[in-house]
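This structure is in C-alpha coordinates; I'll ask about it shortly.
Only one protein chain is missing from this complex, and each of the others stays in its spot.
Chain IDs A, B and C follow the sequence of writing; residue 1 opens each chain.
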Amino acid sequence: MTRNAPPSIPGTPVFTGVQAVRGYALNHLCYSLNDAANRATFKDDPMAYCARYNLTPEQTEAVRSLNVLAMIAAGGNVYYLAKLAGVYGLGVQDIGAQQTGVSLEEFKQKLLEAAH
Amino acid sequence: MTRNAPPSIPGTPVFTGVQAVRGYALNHLCYSLNDAANRATFKDDPMAYCARYNLTPEQTEAVRSLNVLAMIAAGGNVYYLAKLAGVYGLGVQDIGAQQTGVSLEEFKQKLLEAAH
Amino acid sequence: MAKIVGGLATSHVPAIGKAMSEQKFQDPYWKSFFEGYEPARAWLEKTKPDIAVVFYNDHGLNFFLDNLPTFAVGAAPEYGNADEGWGLPVVAPYPGDPALSWRLIEDLVAEEFDVSTCQQMKVDHAFWIPMALLWPGAQRPVRVIPIEINTVQHPLPSAKRCFKLGQAVARSIAGWDKDLKVVVMGTGGLSHQLEGERAGFINKEFDLQCLEDIVAHPEKLTGYSNFELVELAGSQGVELLMWLAMRAAMGPEAQVVTSSYHVPISNTAAGLLVLEPKARAMAEAV
Partner (left out) sequence: MAKIVGGLATSHVPAIGKAMSEQKFQDPYWKSFFEGYEPARAWLEKTKPDIAVVFYNDHGLNFFLDNLPTFAVGAAPEYGNADEGWGLPVVAPYPGDPALSWRLIEDLVAEEFDVSTCQQMKVDHAFWIPMALLWPGAQRPVRVIPIEINTVQHPLPSAKRCFKLGQAVARSIAGWDKDLKVVVMGTGGLSHQLEGERAGFINKEFDLQCLEDIVAHPEKLTGYSNFELVELAGSQGVELLMWLAMRAAMGPEAQVVTSSYHVPISNTAAGLLVLEPKARAMAEAV
(Lines give C-alpha, C1' and ligand atoms only; values in the text may rest on other atoms or scores of the structure.)
Protein backbone atom coordinates (compact mmCIF):
# COMPACT_ATOMS: atom_id res chain seq x y z
CA MET A 1 0.00 0.00 0.00
CA THR A 2 2.95 2.33 -0.63
CA ARG A 3 0.63 4.52 -2.68
CA ASN A 4 -0.67 6.00 0.59
CA ALA A 5 2.61 7.82 1.18
CA PRO A 6 2.80 11.27 -0.43
CA PRO A 7 6.15 12.76 -1.38
CA SER A 8 7.92 14.27 1.58
CA ILE A 9 7.78 18.08 1.65
CA PRO A 10 9.88 19.49 4.52
CA GLY A 11 7.82 20.92 7.38
CA THR A 12 4.61 20.14 5.55
CA PRO A 13 2.31 17.43 6.88
CA VAL A 14 -0.10 16.17 4.21
CA PHE A 15 -3.45 14.88 5.42
CA THR A 16 -3.88 11.59 3.55
CA GLY A 17 -5.84 8.49 4.51
CA VAL A 18 -3.11 7.36 6.89
CA GLN A 19 -3.50 10.56 8.94
CA ALA A 20 -7.28 10.41 8.63
CA VAL A 21 -7.36 6.93 10.16
CA ARG A 22 -5.05 7.92 13.00
CA GLY A 23 -6.77 11.20 13.76
CA TYR A 24 -10.48 10.47 13.47
CA ALA A 25 -11.36 10.81 17.17
CA LEU A 26 -9.43 14.07 17.54
CA ASN A 27 -10.87 15.56 14.38
CA HIS A 28 -14.34 14.47 15.43
CA LEU A 29 -13.92 16.27 18.75
CA CYS A 30 -12.70 19.41 17.00
CA TYR A 31 -15.57 19.33 14.49
CA SER A 32 -18.06 19.25 17.37
CA LEU A 33 -16.65 22.60 18.53
CA ASN A 34 -18.49 24.39 15.71
CA ASP A 35 -21.33 24.32 18.21
CA ALA A 36 -21.21 26.99 20.92
CA ALA A 37 -22.81 24.70 23.53
CA ASN A 38 -20.14 22.07 22.88
CA ARG A 39 -17.41 24.69 23.19
CA ALA A 40 -18.76 25.61 26.62
CA THR A 41 -18.83 21.95 27.69
CA PHE A 42 -15.30 21.45 26.41
CA LYS A 43 -14.00 24.53 28.27
CA ASP A 44 -15.61 23.34 31.51
CA ASP A 45 -13.58 20.15 31.50
CA PRO A 46 -11.37 19.55 28.45
CA MET A 47 -10.10 16.17 29.68
CA ALA A 48 -13.62 14.81 30.26
CA TYR A 49 -14.55 15.99 26.76
CA CYS A 50 -11.51 14.20 25.32
CA ALA A 51 -12.58 11.02 27.08
CA ARG A 52 -16.09 11.31 25.72
CA TYR A 53 -14.70 11.44 22.16
CA ASN A 54 -12.41 8.47 22.85
CA LEU A 55 -9.19 10.31 22.17
CA THR A 56 -6.01 8.26 22.36
CA PRO A 57 -3.58 9.09 25.19
CA GLU A 58 -1.30 10.77 22.62
CA GLN A 59 -4.18 12.93 21.35
CA THR A 60 -5.35 13.75 24.87
CA GLU A 61 -1.88 14.85 25.90
CA ALA A 62 -1.59 17.01 22.77
CA VAL A 63 -4.90 18.71 23.62
CA ARG A 64 -3.93 19.11 27.28
CA SER A 65 -0.64 20.78 26.37
CA LEU A 66 -2.17 22.70 23.42
CA ASN A 67 0.71 21.48 21.25
CA VAL A 68 -0.32 21.87 17.63
CA LEU A 69 2.53 19.86 16.13
CA ALA A 70 1.71 17.03 18.53
CA MET A 71 -1.93 17.19 17.53
CA ILE A 72 -0.94 16.92 13.86
CA ALA A 73 1.40 14.04 14.62
CA ALA A 74 -1.58 12.34 16.27
CA GLY A 75 -3.62 12.68 13.08
CA GLY A 76 -5.16 16.10 13.59
CA ASN A 77 -6.20 18.08 10.52
CA VAL A 78 -5.49 21.79 10.74
CA TYR A 79 -8.95 22.77 9.45
CA TYR A 80 -10.53 21.08 12.47
CA LEU A 81 -7.75 21.98 14.90
CA ALA A 82 -8.40 25.66 14.13
CA LYS A 83 -11.74 25.28 15.94
CA LEU A 84 -10.00 23.98 19.05
CA ALA A 85 -7.55 26.87 18.85
CA GLY A 86 -10.53 29.21 18.61
CA VAL A 87 -11.80 28.05 21.99
CA TYR A 88 -8.59 29.45 23.47
CA GLY A 89 -8.79 32.63 21.41
CA LEU A 90 -5.84 31.55 19.26
CA GLY A 91 -5.81 32.43 15.57
CA VAL A 92 -3.84 31.04 12.65
CA GLN A 93 -0.92 33.38 13.35
CA ASP A 94 -0.71 32.21 16.97
CA ILE A 95 -0.58 28.57 15.94
CA GLY A 96 1.83 29.46 13.14
CA ALA A 97 4.19 31.03 15.68
CA GLN A 98 3.86 28.05 18.00
CA GLN A 99 4.59 25.51 15.27
CA THR A 100 7.58 27.40 13.93
CA GLY A 101 8.99 28.07 17.41
CA VAL A 102 9.04 31.86 17.22
CA SER A 103 7.14 34.65 18.94
CA LEU A 104 3.94 35.99 17.44
CA GLU A 105 5.73 39.22 16.54
CA GLU A 106 8.55 37.34 14.83
CA PHE A 107 6.00 35.24 12.91
CA LYS A 108 4.16 38.34 11.74
CA GLN A 109 7.43 39.95 10.74
CA LYS A 110 8.32 36.89 8.65
CA LEU A 111 4.99 37.18 6.84
CA LEU A 112 5.57 40.89 6.16
CA GLU A 113 8.94 40.04 4.71
CA ALA A 114 7.30 37.64 2.25
CA ALA A 115 6.04 40.75 0.45
CA HIS A 116 9.51 41.44 -0.86
CA MET B 1 -35.62 24.29 -17.38
CA THR B 2 -37.59 21.62 -19.26
CA ARG B 3 -34.71 19.23 -18.63
CA ASN B 4 -36.06 18.70 -15.08
CA ALA B 5 -39.07 16.75 -16.39
CA PRO B 6 -38.44 13.02 -16.80
CA PRO B 7 -40.42 11.03 -19.37
CA SER B 8 -43.86 10.11 -18.10
CA ILE B 9 -44.17 6.47 -17.03
CA PRO B 10 -47.75 5.60 -16.07
CA GLY B 11 -48.28 5.08 -12.34
CA THR B 12 -44.61 5.72 -11.68
CA PRO B 13 -43.54 8.88 -9.86
CA VAL B 14 -39.87 9.68 -10.43
CA PHE B 15 -38.08 11.55 -7.66
CA THR B 16 -36.21 14.31 -9.48
CA GLY B 17 -35.12 17.71 -8.24
CA VAL B 18 -38.61 19.14 -8.67
CA GLN B 19 -40.00 16.57 -6.19
CA ALA B 20 -36.98 17.01 -3.92
CA VAL B 21 -37.61 20.74 -3.63
CA ARG B 22 -41.32 20.25 -2.95
CA GLY B 23 -40.86 17.42 -0.45
CA TYR B 24 -37.86 18.41 1.65
CA ALA B 25 -39.71 19.07 4.91
CA LEU B 26 -41.71 15.84 4.68
CA ASN B 27 -38.65 13.76 3.77
CA HIS B 28 -36.69 15.39 6.56
CA LEU B 29 -39.40 14.42 9.05
CA CYS B 30 -39.41 10.84 7.77
CA TYR B 31 -35.62 10.59 7.90
CA SER B 32 -35.70 11.60 11.56
CA LEU B 33 -37.82 8.52 12.25
CA ASN B 34 -34.76 6.27 11.91
CA ASP B 35 -34.33 7.21 15.55
CA ALA B 36 -36.48 5.28 18.02
CA ALA B 37 -36.83 8.25 20.38
CA ASN B 38 -38.11 10.40 17.50
CA ARG B 39 -40.59 7.68 16.54
CA ALA B 40 -41.98 7.75 20.08
CA THR B 41 -42.29 11.54 20.00
CA PHE B 42 -43.99 11.38 16.62
CA LYS B 43 -46.48 8.77 17.80
CA ASP B 44 -47.36 10.82 20.87
CA ASP B 45 -48.53 13.72 18.74
CA PRO B 46 -48.07 13.36 14.97
CA MET B 47 -49.52 16.78 14.18
CA ALA B 48 -47.17 18.56 16.59
CA TYR B 49 -44.26 16.68 15.04
CA CYS B 50 -45.37 17.79 11.56
CA ALA B 51 -45.46 21.38 12.76
CA ARG B 52 -41.99 21.09 14.22
CA TYR B 53 -40.65 19.99 10.80
CA ASN B 54 -42.52 22.80 9.04
CA LEU B 55 -44.62 20.55 6.85
CA THR B 56 -46.90 22.28 4.37
CA PRO B 57 -50.66 21.94 4.95
CA GLU B 58 -50.78 19.46 2.02
CA GLN B 59 -48.02 17.35 3.57
CA THR B 60 -49.57 17.52 7.04
CA GLU B 61 -52.93 16.36 5.70
CA ALA B 62 -51.26 13.49 3.82
CA VAL B 63 -49.55 12.39 7.04
CA ARG B 64 -52.74 12.79 9.07
CA SER B 65 -54.72 10.64 6.64
CA LEU B 66 -51.80 8.23 6.06
CA ASN B 67 -52.35 8.60 2.31
CA VAL B 68 -49.20 7.45 0.53
CA LEU B 69 -50.12 8.75 -2.93
CA ALA B 70 -50.86 12.13 -1.36
CA MET B 71 -47.50 12.09 0.41
CA ILE B 72 -45.79 11.36 -2.91
CA ALA B 73 -47.75 14.12 -4.63
CA ALA B 74 -46.48 16.43 -1.87
CA GLY B 75 -42.87 15.53 -2.68
CA GLY B 76 -42.40 12.48 -0.47
CA ASN B 77 -39.76 9.95 -1.46
CA VAL B 78 -40.80 6.34 -0.87
CA TYR B 79 -37.47 5.42 0.76
CA TYR B 80 -38.16 7.94 3.54
CA LEU B 81 -41.92 7.38 3.60
CA ALA B 82 -41.26 3.71 4.40
CA LYS B 83 -39.98 4.82 7.81
CA LEU B 84 -43.22 6.67 8.50
CA ALA B 85 -45.17 3.59 7.42
CA GLY B 86 -43.02 1.56 9.81
CA VAL B 87 -44.24 3.63 12.76
CA TYR B 88 -47.73 2.31 12.00
CA GLY B 89 -46.51 -1.24 11.44
CA LEU B 90 -47.15 -1.00 7.71
CA GLY B 91 -44.77 -2.74 5.31
CA VAL B 92 -44.15 -2.30 1.60
CA GLN B 93 -47.00 -4.66 0.72
CA ASP B 94 -49.44 -2.67 2.82
CA ILE B 95 -48.51 0.58 1.13
CA GLY B 96 -48.51 -1.19 -2.24
CA ALA B 97 -52.09 -2.32 -1.65
CA GLN B 98 -53.12 1.15 -0.53
CA GLN B 99 -51.58 2.88 -3.54
CA THR B 100 -53.09 0.43 -6.02
CA GLY B 101 -56.51 0.49 -4.36
CA VAL B 102 -56.77 -3.22 -3.61
CA SER B 103 -56.81 -5.32 -0.45
CA LEU B 104 -53.57 -6.68 0.97
CA GLU B 105 -54.58 -10.20 -0.08
CA GLU B 106 -55.32 -9.05 -3.61
CA PHE B 107 -51.98 -7.24 -3.78
CA LYS B 108 -50.11 -10.35 -2.61
CA GLN B 109 -52.01 -12.44 -5.13
CA LYS B 110 -51.01 -10.09 -7.93
CA LEU B 111 -47.35 -10.48 -6.91
CA LEU B 112 -47.67 -14.27 -6.85
CA GLU B 113 -49.12 -14.14 -10.35
CA ALA B 114 -46.04 -12.26 -11.56
CA ALA B 115 -44.20 -15.57 -11.21
CA HIS B 116 -45.96 -16.90 -14.32
CA MET C 1 -0.81 -9.38 -5.42
CA ALA C 2 -4.52 -9.05 -4.75
CA LYS C 3 -6.82 -10.95 -7.06
CA ILE C 4 -10.53 -10.82 -7.82
CA VAL C 5 -11.73 -14.40 -7.35
CA GLY C 6 -15.36 -13.78 -8.18
CA GLY C 7 -18.45 -11.68 -8.05
CA LEU C 8 -21.78 -12.06 -6.29
CA ALA C 9 -25.02 -10.23 -6.93
CA THR C 10 -28.14 -10.69 -4.87
CA SER C 11 -31.37 -8.96 -4.00
CA HIS C 12 -31.54 -7.36 -0.57
CA VAL C 13 -35.27 -7.34 0.21
CA PRO C 14 -35.89 -6.34 3.87
CA ALA C 15 -38.35 -9.24 4.29
CA ILE C 16 -35.38 -11.62 3.87
CA GLY C 17 -33.87 -10.15 7.03
CA LYS C 18 -37.09 -10.70 8.91
CA ALA C 19 -37.39 -14.28 7.60
CA MET C 20 -33.80 -15.03 8.63
CA SER C 21 -34.28 -13.62 12.13
CA GLU C 22 -37.45 -15.74 12.43
CA GLN C 23 -35.63 -18.85 11.11
CA LYS C 24 -38.18 -19.38 8.34
CA PHE C 25 -35.77 -21.46 6.24
CA GLN C 26 -38.24 -24.36 5.89
CA ASP C 27 -41.34 -22.20 5.44
CA PRO C 28 -43.02 -23.00 2.07
CA TYR C 29 -42.84 -19.34 0.98
CA TRP C 30 -39.10 -19.19 1.72
CA LYS C 31 -37.66 -22.71 1.31
CA SER C 32 -36.71 -22.65 -2.36
CA PHE C 33 -35.49 -19.05 -2.06
CA PHE C 34 -33.00 -19.89 0.71
CA GLU C 35 -31.94 -23.12 -1.01
CA GLY C 36 -30.82 -21.01 -3.96
CA TYR C 37 -28.00 -19.62 -1.77
CA GLU C 38 -26.47 -23.00 -0.89
CA PRO C 39 -24.24 -23.23 -3.97
CA ALA C 40 -23.10 -19.65 -3.41
CA ARG C 41 -22.10 -20.42 0.17
CA ALA C 42 -20.38 -23.61 -0.93
CA TRP C 43 -18.41 -21.61 -3.49
CA LEU C 44 -17.42 -19.09 -0.78
CA GLU C 45 -16.35 -21.89 1.57
CA LYS C 46 -14.13 -23.25 -1.17
CA THR C 47 -12.84 -19.86 -2.35
CA LYS C 48 -12.30 -18.30 1.09
CA PRO C 49 -12.06 -14.63 0.08
CA ASP C 50 -10.33 -12.18 2.42
CA ILE C 51 -12.03 -8.98 1.28
CA ALA C 52 -15.49 -8.11 -0.04
CA VAL C 53 -15.97 -4.89 -1.98
CA VAL C 54 -19.72 -4.32 -1.85
CA PHE C 55 -21.68 -2.05 -4.20
CA TYR C 56 -24.98 -1.26 -2.49
CA ASN C 57 -27.51 1.54 -2.25
CA ASP C 58 -28.51 3.24 0.97
CA HIS C 59 -32.28 3.63 1.57
CA GLY C 60 -32.15 6.67 3.83
CA LEU C 61 -30.32 5.27 6.86
CA ASN C 62 -26.86 6.81 6.55
CA PHE C 63 -27.42 9.46 3.90
CA PHE C 64 -29.99 12.21 3.63
CA LEU C 65 -30.79 14.82 1.01
CA ASP C 66 -28.65 17.42 2.79
CA ASN C 67 -25.48 15.65 1.62
CA LEU C 68 -26.31 12.88 -0.79
CA PRO C 69 -23.36 11.34 -2.62
CA THR C 70 -23.48 9.84 -6.08
CA PHE C 71 -20.75 7.39 -5.04
CA ALA C 72 -19.56 7.01 -1.43
CA VAL C 73 -16.68 4.77 -0.38
CA GLY C 74 -16.41 3.49 3.17
CA ALA C 75 -13.13 4.02 5.01
CA ALA C 76 -14.25 3.02 8.49
CA PRO C 77 -12.67 0.47 10.84
CA GLU C 78 -16.06 -1.26 11.04
CA TYR C 79 -19.58 -0.88 9.71
CA GLY C 80 -22.63 -1.42 11.89
CA ASN C 81 -26.23 -1.45 10.79
CA ALA C 82 -29.06 0.18 12.75
CA ASP C 83 -32.78 0.14 13.10
CA GLU C 84 -34.20 1.67 9.91
CA GLY C 85 -37.58 2.42 11.41
CA TRP C 86 -39.36 -0.83 10.76
CA GLY C 87 -38.01 -3.39 13.15
CA LEU C 88 -35.11 -5.23 11.50
CA PRO C 89 -32.53 -6.63 13.92
CA VAL C 90 -29.27 -4.89 14.73
CA VAL C 91 -26.45 -7.27 13.79
CA ALA C 92 -22.79 -7.55 14.73
CA PRO C 93 -20.71 -4.96 12.84
CA TYR C 94 -18.63 -5.88 9.80
CA PRO C 95 -14.87 -5.30 10.02
CA GLY C 96 -13.42 -2.85 7.52
CA ASP C 97 -9.90 -2.36 6.18
CA PRO C 98 -9.19 1.38 6.20
CA ALA C 99 -5.76 1.08 4.56
CA LEU C 100 -7.27 -0.75 1.57
CA SER C 101 -10.21 1.67 1.51
CA TRP C 102 -7.84 4.62 1.20
CA ARG C 103 -5.82 2.86 -1.46
CA LEU C 104 -9.03 2.32 -3.43
CA ILE C 105 -10.14 5.94 -2.89
CA GLU C 106 -6.77 7.25 -4.08
CA ASP C 107 -6.99 5.18 -7.24
CA LEU C 108 -10.59 6.18 -7.92
CA VAL C 109 -9.97 9.90 -7.46
CA ALA C 110 -6.87 9.61 -9.67
CA GLU C 111 -9.17 8.14 -12.35
CA GLU C 112 -11.56 11.11 -11.96
CA PHE C 113 -14.28 9.41 -9.93
CA ASP C 114 -15.56 12.11 -7.59
CA VAL C 115 -16.36 9.89 -4.64
CA SER C 116 -17.39 10.92 -1.15
CA THR C 117 -15.35 9.32 1.63
CA CYS C 118 -16.88 7.97 4.82
CA GLN C 119 -14.78 7.29 7.89
CA GLN C 120 -17.95 6.49 9.80
CA MET C 121 -20.89 4.90 8.02
CA LYS C 122 -23.98 2.95 8.97
CA VAL C 123 -24.88 0.23 6.47
CA ASP C 124 -28.53 -0.60 5.90
CA HIS C 125 -30.37 -3.77 4.86
CA ALA C 126 -28.97 -3.47 1.34
CA PHE C 127 -25.56 -4.23 2.79
CA TRP C 128 -26.11 -6.61 5.68
CA ILE C 129 -28.85 -8.85 4.27
CA PRO C 130 -26.66 -10.00 1.36
CA MET C 131 -23.78 -10.47 3.81
CA ALA C 132 -25.99 -12.52 6.14
CA LEU C 133 -27.28 -14.64 3.25
CA LEU C 134 -23.77 -15.47 2.14
CA TRP C 135 -22.01 -15.67 5.51
CA PRO C 136 -24.80 -16.63 7.95
CA GLY C 137 -24.75 -15.91 11.65
CA ALA C 138 -22.28 -13.86 13.61
CA GLN C 139 -19.19 -15.04 11.72
CA ARG C 140 -17.26 -12.25 10.00
CA PRO C 141 -14.63 -14.04 7.88
CA VAL C 142 -14.17 -11.19 5.37
CA ARG C 143 -13.19 -7.57 5.74
CA VAL C 144 -15.40 -5.24 3.76
CA ILE C 145 -15.25 -2.05 1.70
CA PRO C 146 -18.76 -0.71 1.06
CA ILE C 147 -19.30 1.45 -2.03
CA GLU C 148 -22.65 3.21 -1.93
CA ILE C 149 -24.40 4.24 -5.15
CA ASN C 150 -27.25 6.78 -5.15
CA THR C 151 -30.64 5.39 -6.15
CA VAL C 152 -32.68 7.75 -3.94
CA GLN C 153 -32.48 11.02 -5.83
CA HIS C 154 -32.48 11.45 -9.59
CA PRO C 155 -30.24 12.11 -11.42
CA LEU C 156 -28.69 8.72 -10.58
CA PRO C 157 -25.34 7.84 -12.10
CA SER C 158 -25.87 6.18 -15.47
CA ALA C 159 -25.47 2.46 -16.02
CA LYS C 160 -22.42 3.32 -18.16
CA ARG C 161 -20.87 5.33 -15.33
CA CYS C 162 -21.49 2.55 -12.79
CA PHE C 163 -19.92 0.05 -15.18
CA LYS C 164 -16.85 2.29 -15.50
CA LEU C 165 -16.71 2.53 -11.70
CA GLY C 166 -16.64 -1.27 -11.47
CA GLN C 167 -13.83 -1.42 -14.03
CA ALA C 168 -11.83 1.17 -12.09
CA VAL C 169 -12.35 -0.76 -8.85
CA ALA C 170 -10.97 -3.87 -10.56
CA ARG C 171 -7.90 -1.95 -11.79
CA SER C 172 -7.29 -0.70 -8.25
CA ILE C 173 -7.59 -4.18 -6.73
CA ALA C 174 -5.17 -5.56 -9.31
CA GLY C 175 -2.62 -3.06 -7.97
CA TRP C 176 -2.95 -3.86 -4.26
CA ASP C 177 0.44 -5.24 -3.28
CA LYS C 178 -0.86 -7.77 -0.79
CA ASP C 179 -1.70 -11.40 -1.36
CA LEU C 180 -5.47 -11.10 -0.96
CA LYS C 181 -8.48 -12.84 -2.46
CA VAL C 182 -11.24 -10.33 -3.21
CA VAL C 183 -14.89 -10.82 -4.05
CA VAL C 184 -16.90 -7.99 -5.53
CA MET C 185 -20.58 -7.83 -4.67
CA GLY C 186 -23.58 -5.96 -6.04
CA THR C 187 -26.86 -5.87 -4.16
CA GLY C 188 -30.43 -4.97 -5.10
CA GLY C 189 -32.96 -5.67 -7.82
CA LEU C 190 -34.29 -7.36 -9.72
CA SER C 191 -37.53 -5.79 -10.98
CA HIS C 192 -39.71 -4.14 -8.36
CA GLN C 193 -41.53 -0.92 -7.60
CA LEU C 194 -42.70 0.37 -4.23
CA GLU C 195 -44.43 3.63 -5.12
CA GLY C 196 -47.26 4.90 -7.27
CA GLU C 197 -50.25 3.27 -8.91
CA ARG C 198 -47.85 0.80 -10.54
CA ALA C 199 -46.58 -0.44 -7.13
CA GLY C 200 -45.98 -4.18 -7.24
CA PHE C 201 -44.78 -4.07 -10.85
CA ILE C 202 -42.56 -7.02 -11.75
CA ASN C 203 -41.12 -7.82 -15.19
CA LYS C 204 -40.03 -11.45 -15.20
CA GLU C 205 -39.20 -11.48 -18.90
CA PHE C 206 -36.86 -8.52 -18.53
CA ASP C 207 -35.24 -10.00 -15.41
CA LEU C 208 -34.51 -13.36 -17.04
CA GLN C 209 -33.03 -11.59 -20.05
CA CYS C 210 -30.92 -9.49 -17.64
CA LEU C 211 -29.56 -12.58 -15.92
CA GLU C 212 -28.33 -13.76 -19.32
CA ASP C 213 -27.17 -10.44 -20.72
CA ILE C 214 -25.25 -9.33 -17.66
CA VAL C 215 -22.96 -12.34 -18.08
CA ALA C 216 -22.31 -12.28 -21.80
CA HIS C 217 -23.57 -8.91 -23.07
CA PRO C 218 -23.44 -6.33 -20.27
CA GLU C 219 -23.16 -3.59 -22.91
CA LYS C 220 -26.80 -4.28 -23.78
CA LEU C 221 -27.74 -3.28 -20.24
CA THR C 222 -25.40 -0.31 -19.96
CA GLY C 223 -27.11 1.05 -23.06
CA TYR C 224 -30.26 1.80 -21.06
CA SER C 225 -30.87 5.21 -19.52
CA ASN C 226 -32.02 5.18 -15.91
CA PHE C 227 -35.52 6.29 -16.92
CA GLU C 228 -35.65 3.33 -19.35
CA LEU C 229 -34.59 1.04 -16.50
CA VAL C 230 -37.34 2.50 -14.28
CA GLU C 231 -39.88 1.80 -17.01
CA LEU C 232 -38.64 -1.75 -17.69
CA ALA C 233 -37.71 -2.90 -14.20
CA GLY C 234 -39.71 -0.61 -11.90
CA SER C 235 -38.58 2.36 -9.81
CA GLN C 236 -36.39 0.19 -7.60
CA GLY C 237 -35.37 -2.09 -10.46
CA VAL C 238 -32.69 0.54 -11.15
CA GLU C 239 -30.76 -1.22 -8.39
CA LEU C 240 -29.45 -3.20 -11.36
CA LEU C 241 -26.77 -0.46 -11.34
CA MET C 242 -25.11 -2.32 -8.46
CA TRP C 243 -25.10 -5.57 -10.42
CA LEU C 244 -23.51 -3.81 -13.39
CA ALA C 245 -20.72 -2.34 -11.26
CA MET C 246 -20.01 -5.84 -9.91
CA ARG C 247 -20.10 -7.34 -13.41
CA ALA C 248 -17.66 -4.74 -14.71
CA ALA C 249 -15.14 -5.78 -12.07
CA MET C 250 -15.09 -9.33 -13.51
CA GLY C 251 -13.36 -8.17 -16.69
CA PRO C 252 -14.39 -8.78 -20.28
CA GLU C 253 -15.53 -12.38 -19.85
CA ALA C 254 -17.19 -14.07 -16.90
CA GLN C 255 -18.73 -17.45 -16.28
CA VAL C 256 -21.62 -18.40 -14.07
CA VAL C 257 -20.97 -20.39 -10.90
CA THR C 258 -24.60 -20.38 -9.84
CA SER C 259 -27.70 -18.33 -10.44
CA SER C 260 -31.26 -18.34 -9.21
CA TYR C 261 -34.44 -16.34 -9.69
CA HIS C 262 -37.46 -16.32 -7.42
CA VAL C 263 -40.75 -14.37 -7.80
CA PRO C 264 -41.94 -12.85 -5.56
CA ILE C 265 -40.11 -12.12 -2.34
CA SER C 266 -42.29 -9.50 -0.72
CA ASN C 267 -42.69 -6.92 -3.56
CA THR C 268 -39.61 -8.01 -5.43
CA ALA C 269 -38.30 -10.39 -8.05
CA ALA C 270 -35.29 -11.80 -6.23
CA GLY C 271 -32.18 -12.85 -8.10
CA LEU C 272 -28.83 -14.35 -7.24
CA LEU C 273 -25.81 -14.57 -9.49
CA VAL C 274 -22.29 -15.81 -8.75
CA LEU C 275 -19.62 -15.21 -11.36
CA GLU C 276 -15.97 -15.97 -11.84
CA PRO C 277 -13.71 -13.99 -14.12
CA LYS C 278 -13.07 -16.20 -17.15
CA ALA C 279 -9.31 -15.74 -17.23
CA ARG C 280 -9.10 -17.25 -13.75
CA ALA C 281 -11.27 -20.23 -14.62
CA MET C 282 -9.16 -20.94 -17.69
CA ALA C 283 -5.93 -20.56 -15.79
CA GLU C 284 -7.12 -23.11 -13.25
CA ALA C 285 -8.29 -25.53 -15.93
CA VAL C 286 -4.83 -25.59 -17.48
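One rule holds for everything that comes next: a residue touches a chain if its C-beta (ideal position, glycine included) is under 8 Å from a C-beta of that chain, and two chains touch if they have at least 3 such contacts.
Bear in mind that the values here come from a model prediction, so they are computed numbers and not experimental data.
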Subject >> Omitted chain - touching chains that are shown >> reply: A, B, C
**OP:** Would you write out the residues of subunit B that touch the absent chain, in ascending order?
**Re:** 1-4, 16-18, 20-21, 24
Original post:
Residue-wise, where is subunit C in contact with the chain that is not depicted?
Top reply: 62-63, 65-72, 105-106, 109-110, 112-121, 153, 155-158, 161, 164
Subject >> Those residues of subunit A which, in the complete complex, touch the missing chain >> reply: 6-7, 9-17, 20, 24, 27-28, 30-31, 33-34, 36, 39, 68-69, 72, 77-87, 91-93, 95-96, 99-101, 107, 110-112, 114-115
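Please note the rule applied: only the chains that are shown with their structure count from here on.
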**OP:** Provide the C-alpha centroid distance between subunit A and subunit B, rounded to the nearest whole angstrom.
**Re:** 45
Subject >> Where subunit B and subunit C are represented by their mean Cα positions, the distance between them in whole Å >> reply: 25
Subject >> Rounded Å distance, subunit A centre to subunit C centre (Cα mean) >> reply: 39
Original post:
Which subunit B residues reach two or more other chains?
Top reply: none
Subject >> Touching two or more other chains - residues of subunit C >> reply: none
